[in-house]
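All protein chains but one are shown in place.
Chain nomenclature is as follows: A, B and C, assigned in order of appearance, with residue numbering initiated at 1 for each chain independently.
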């Protein structure tokens, strides 16, 4: 497959069209219906959560949040087929995947409410935290990959980054190390056309990201990231490659950030309504839904019911999180080192003395 | 030319064979005989200087030095055709070019004798100092390129880096910026097969460096860096491309560091005598000399005489430099800021007080 | 005069300098079309053209590295790092080249670039968006480090930074980007780099602050006043080169000193102020210098940030402690 869709050919790997019709039977992946429905339901759940977080933010109940709206199929394609011990190295727009990996939505809330207790995904196994400095997580993926190889495990690392992230030095270094060390890492570039306000053409000199794989002697593939089946197949092939000891792969998932960069961003400064409408037609959830309905695997009524249930669940979890929210002084100090150094001990004690003084003063 | 020798074809661009016979007439460059002789003489001069610096180092008259022995044709190909206002951004093995750019050999000596006064090439125009941290000079080349473009000059920037340097983040970032900003930079990777002890295969995942140009949407060319004519033609084509506003080019010059990494290095830890002998056959000076003699442009006698003259000149300059060597306390302080800050003024004064105390004490 | 906040004052400085000097260019991530994530460069691309005010790819090392090349070639680049917490990929370019080119070439090549970066906490941001690591730059020979505390200072100091023949790290206290409004002259003016300002005179204790902490210290000084303590407040304005004299003279008078800064305590700005006071006013010191500075921890996420940030009350607490020594 990596030869058929070799990046020098500049083709986009697609399986279904915008209406959910299969246009490329040859590469249609084997997924049983229950897995497919599970994937769809997770997509819908993640989307509901995503949209609701944005509205909580508007209500002042959460801080800045970067929506994944419109890009969900990319990470769901990993979510639905990864193995338990596989590693996930997120960028920061992969909500369906975090949840599938076992992270609780409450942790996601906590993180964006400004509480470190949400950052480490307490319930999830083998997933790094969200990476705030762009692309700096990719070298970590290489190290995780090395550990899998060193310990002779047949797991893989799924590492995410955005189109903007490909301009960084860390992207290049990590790709090169991964190639030289032949580590099992699947690099997934979510090319959502923008890095905040900076469009793809201002970001990089090539027409595609996939072509960059050539510079590392690594298979690369340009995939319609809003086509769940294409993404699924691409991840399947890439995982097989990596898992079997053949080294890393670069997947470019062509998608679009339908929401704002973050809740502090105003996209109309740098893009048009027309462009947004164009991409609305290619929406990944809409397309998979159309496929399911056409193929009688799902109905509009079920969809309505599911969406409502999702929203209810999200809201319940959110309210619970709000109620549970707490932050003690110890949180500031106690996790930086394996043992609290004297300096920190004293600084903490001093702060407590201040608090006592302050309480007395009133 | 960039299409004919497109890097995806993995061909090596050559014009003459190891015996100096032209094997690729089609691309033979137009150089008049006097320019050609000038180039050859400069090559020989640089080689003489290079070898003598190594021997001065052995005698303890100079500190660590990184020889350029065996790689001279790469930078001489630039030296002989660059324009006065073109910028040169060196790595650290481009001796013929430094001299052609107007740097005095005394400055080279001073630099490696440990005197900053040699670092800035006092007599040369538009050439950055040697870059000690690998590949960090490439972003500067992009900025110089931007200034040329901004000021509508038809000059170019020649930026050098080694095979090891291509692994760094700065290499990637600079290439990408250069492509996006379409600046007139010719990147020249001197692939001399090693980064200190680390061989090319351990450094990068591709068979060639030239192929990496594809990741930037930039023309790329793999050239026999020990073939003066091929290098000349490649630089000519690349310069034309850049000068005419079409943007940057990546040239991979395949060559070999015949000497040690630096005078503190022992190559036998990581490579064989056989390998060295193999590359001796491809030596660039030897090949150009063979061409010149075959074509009756030069004789063995002239060669002997020239070499002797070079050595004499080098030694004269070196001895002069030794005699001129001086280093005052002011040198430490006076060039860091445009005006001496109070702190530095006081630190200098304090040091003088110490010197006085010390003198009195004895 | 016009009422401006700091964002506007900086924008104004850039605008006026861009108009005056064609060798100036302004760039960085989202700086052009969008006008910066804090809108500091808003409108400048439209006014001065996309070859002078523009977006760069997402790569801090080459943002600063390319500025070095431009500066060497005679231009005056003013680049923006979106948040100071994202300057570290460019740390090598700053330490190894921006700071060194002049010295390395004995003045033949210079790098009069300005690196603007919003810094500091207090805006409920994600991790890496709240750092105050100015001591890194202050400890780097070859750099100047400037931090304004008001719109007026921001404009005047930025003009000086752009006009400086030396590279300047210009750190902007984003917390007060819009919080303080002030009359600011509409024309060009400059405030010298390397000179601290006595914000308000006092007799009992010297308080040294800069950036967003000046405002907190002012509030603390007002509280202290009520307790009968007279504070002399000094705004550093420049982190390097430090105006040692102004501080020393003040402490010679007051006998006591406290430093208010957001960054981590150890190896931070408070240590250097302590040292300079020891070196310059040892015999006048009636109490050990007090460091009212950040814990040696990370800046907590928003829920815990209030523990970390300096407040007028906390400053008062430490001032009283120092007075009672």
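Just so we're on the same page, a residue touches a chain if its C-beta (ideal position, glycine included) is under 8 Å from a C-beta of that chain, and two chains touch if they have at least 3 such contacts.
It should be emphasised that the depicted structure is a prediction, and the values quoted were computed from it without experimental measurement.
The chain not displayed here makes contact, within the full complex, with A, B, C. If you put the hidden chain back, the residue from C:23, C:200 or C:266 that touches it is C:266. Screening B:169, B:184 or B:225 against the full complex identifies B:169 as the residue touching the chain left out.
Across B:2, B:63 or B:150, the single residue that touches the chain missing here is B:63.
Contact with the undisplayed chain is limited, among B:123, B:197, B:244 or B:272, to B:197. One chain is missing from the display, and on chain C it is touched by residues 61, 85, 88-89, 91-92, 95-96, 100, 103-104, 127-128, 133, 135-136, 138-142, 240, 242, 263-264, 266-272, 274-275, 278-279, 282, 287-289, 291, 295-298, 325. Chain B meets the missing chain through residues 63-64, 111, 113-116, 119, 132-136, 164-165, 167-170, 195-198, 202-204, 264-265, 269-270, 325, 327, 329, 331-333, 336, 341, 343-344, 347-348, 351, 354, 357-358, 361. Contacts to the hidden chain, counted on chain A, fall at residues 87, 116-117, 119-122, 128-129, 132-133, 136, 138-148, 150, 169-170, 173-174, 176-177, 180, 335-338, 341-343.
Just so we're on the same page, only the chains that are shown with their structure count from here on.
The most distant chain from chain B, with centres taken as the mean of CA atoms, is A. Taking each chain's centre as the average of its CA atoms, chain A and chain B sit 44 Å apart. Between chain B and chain C, the centres computed from C-alpha atoms are 40 Å apart. Residues of chain A in contact with two or more other chains: 167-170, 202-204. Looking at chain C, one finds that residues 57, 59, 61, 89 touch two or more other chains.
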